[in-house]
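Once you've had a glance at the structure underneath, I'll fire off some questions.
A protein chain is absent from this complex, but the other protein chains hold their places.
Per-chain residue numbering starts at 1, and chain names A, B, C, D and E are given in the order in which the chains are listed.
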Amino acid sequence: MSDIEEFQSQRERLQSLMLEKADRNMKRFLNLDTQVYLDGALPAREKELIGLVSSLVLRCDDCINYHLVQCHKIGLKEEELVEALSVGLIVGGSITIPHIRRALDSWDQLEG
Amino acid sequence: MSDIEEFQSQRERLQSLMLEKADRNMKRFLNLDTQVYLDGALPAREKELIGLVSSLVLRCDDCINYHLVQCHKIGLKEEELVEALSVGLIVGGSITIPHIRRALDSWDQLEG
Amino acid sequence: MSDIEEFQSQRERLQSLMLEKADRNMKRFLNLDTQVYLDGALPAREKELIGLVSSLVLRCDDCINYHLVQCHKIGLKEEELVEALSVGLIVGGSITIPHIRRALDSWDQLEG
Amino acid sequence: MSDIEEFQSQRERLQSLMLEKADRNMKRFLNLDTQVYLDGALPAREKELIGLVSSLVLRCDDCINYHLVQCHKIGLKEEELVEALSVGLIVGGSITIPHIRRALDSWDQLEG
Amino acid sequence: MSDIEEFQSQRERLQSLMLEKADRNMKRFLNLDTQVYLDGALPAREKELIGLVSSLVLRCDDCINYHLVQCHKIGLKEEELVEALSVGLIVGGSITIPHIRRALDSWDQLEG
Partner (left out) sequence: MSDIEEFQSQRERLQSLMLEKADRNMKRFLNLDTQVYLDGALPAREKELIGLVSSLVLRCDDCINYHLVQCHKIGLKEEELVEALSVGLIVGGSITIPHIRRALDSWDQLEG
C-alpha cells in the first residue's frame, strides 16, 4: 500500500469511529464541512484549491492529503497544483516546505 | 476617510519605509510576493481568492484587506466572496469570525 | 464608553452586518457556535472557560472579550478567572501575555 | 503495545532525556507546568479539560494524549469528553478534525 | 507621544494591573520570562534577537515592540535588525510583512 492509500484507509477507520462517538453538534459540523465545498457561486474546483492552500498554510498534512485526493478526482493539472502551492509557500513561508514536499509525493502516488 | 482608505494610506506609507530599509533578500521576497499572484497556469482571480482565504485562516487583517482590494478591482461578486469566506470559516473555526466581520465591513466600504 | 462597552457596541454592529450578508453555511455555523456553549453533559460555565482559554492560546482579543462577558454574566470569580488564564499562559507561553493584560483590563471594566 | 501505551513509553524516555539536559529555566518551567494543573480556585478536573481543548486548538497530538490520560484517571465520562472536543472543533475549525479522530482512538484504547 | 512611547506607557499600566491580579503561578512565569533573556551560555544580545524573531513569526506586535526596545538599548545596528527580520520573513512568509512594516516604523521612532 502506498502512503496515500494507507492515509485513506486509516482516515476511513477513524472517520467511522468519530461518527460513532460524535454528539449532535459534532455531527452538524461534519455535515457543514461537506456542504461548504459543493458547487455554488464558486465552483467546487476553486473551493478545493482554497481548502488545499488553507490546509497548507495551517500545516495539516491530513487535511492537505484529503484535498489532494479531491483535486485529483476533479482533474486538476500538476502545473495548476504547483502554482497553488507556490501561493501557499509565499503566504506561509519556509515552514510550509516540508508539507509541500510531502504533498508533491502524495500527488505522485495519486498520479500512479 | 473610511477605514479601508485609512488602511490603504497607512499601508502605502509603511511599504515605502520597508522598501527604503529592506536588504537584498527582503526586496527579493517582496518581488516574489508580487509575481506569485500573476496570471499563470491559474488565473490571477483564483490566486487572489486563495491568498484571501489563506490570510483569513492565518488571521491577518492587513493581508485580508489587501486581497479584498485586489478582489474588488478584479470584479469579484459579493456572493462569491461570501462563499470563499465560508470555506475559511469552516477550515479555521469561530476564531476567524471577528476577521470575517471586519472583512465584510471593508467590502461594504469598497462597494461604497 | 469603556473599551469593553465599545467592543460590545462595535461587535453588535458587525454581527448584524455578517448576518445580513451570510450565506446558508455561514448562518448554520453561527447557529452551531451558539449551541455548543449551552448546558449539556458539561455545564455552560465549564464550556465558557474552555472557550475563553482556547481563545487566549489562539490569541484572539475579540473572542476573549466575548467569553469574558459571558463568564462575568455567569458569576465567575476573579480568582477562578486568573487560574484559568494561568493555564493558558503556561500552555501558550509569553506570547499570550499581552492578551492576558488586556483581558484583566476588560474584566476590571466589567466589574465596574 | 497499543498506540497510547507506545506514546506513554516514548514520552517517559524523552522526558528523562529532557530533565537530564535541561538548564535551570527549563526545569523551572517544567515544574510550573505541573503546578498549574493542581486543585486551586478551579478543580484539577476543569483545568485538565481546559488543557485538553487548548492542546486541541493548537493541534498538538502529544499534548492531547497527555491530557487524555489525565482526564481518564480523573474519571471523565465519554460524553463529557466529546462535548469538550466539540467546543474545540467549533473554535478551531475543521483543521482540528484529524486530531479529534486520533483523540477518540486514544480514548478507546484507554477505556480498553 | 510617538506610537512606541504610547505602547510603552500602555504596557506599563497593564503590566502593573497584571502583577496586582496575578496568582502565584503567573508571577513565577513572569519572573522566568525575565530570567531567560539574561546573559548565560548565550549573550543577552543573541537571546533578544531570538525573542524578537520568534515574536515576529508568531505575529505579536506588542512582543515585537518590547524586544525592539531591548535591542535598541543593547545597541543593535539597523542592518543587523533588518537581517534578523529577513530570516523571520522567509521562515514565516508574507503574513509577517505587516508586522515587519510596523517594526521598522517603531525602530525609526526609537532612533528618533
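Criterion: contacts are C-beta pairs under 8 Å (C-beta built on N, C-alpha and C of every residue); 3 or more make two chains touch, one makes a residue touch a chain.
Since we're looking at a predicted model, the values are computed, not measured.
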Left-out chain, listing which of the shown chains it touches: A, B, C, D, E
Of C:M18, C:V36, C:L68 or C:V91, the residue in touch with the unshown chain: C:V91
From E:I4, E:M18 or E:V57, residue that would touch the chain that is not displayed: E:V57
Chain B residues that touch the omitted chain in the full complex: 23-25, 28-29, 32, 35-36, 40-41
Interface residues of chain A (partner: the chain not displayed): 59, 78-79, 82-83, 85-86, 89-90, 94-95, 97-98, 100-102, 104-105, 108
Residue numbers in chain D that touch the chain omitted from display: 11, 14-15, 17-18, 21-23, 25-26, 29-30, 33, 55, 58, 60, 62-63
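The rule is short, and it goes like this: only the chains that are shown with their structure count from here on.
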If a chain touches chain A and chain B alike, it appears here: C, D, E
Approximate Å spacing (C-alpha centroids) for the pair chain B, chain C: 26
Interchain centroid distance [CA atoms averaged], chain A/chain E, Å: 36
Chain B residues counted as touching two or more neighbouring chains: 33, 55, 57-58, 63, 79, 82-83, 86, 89-92, 94-95
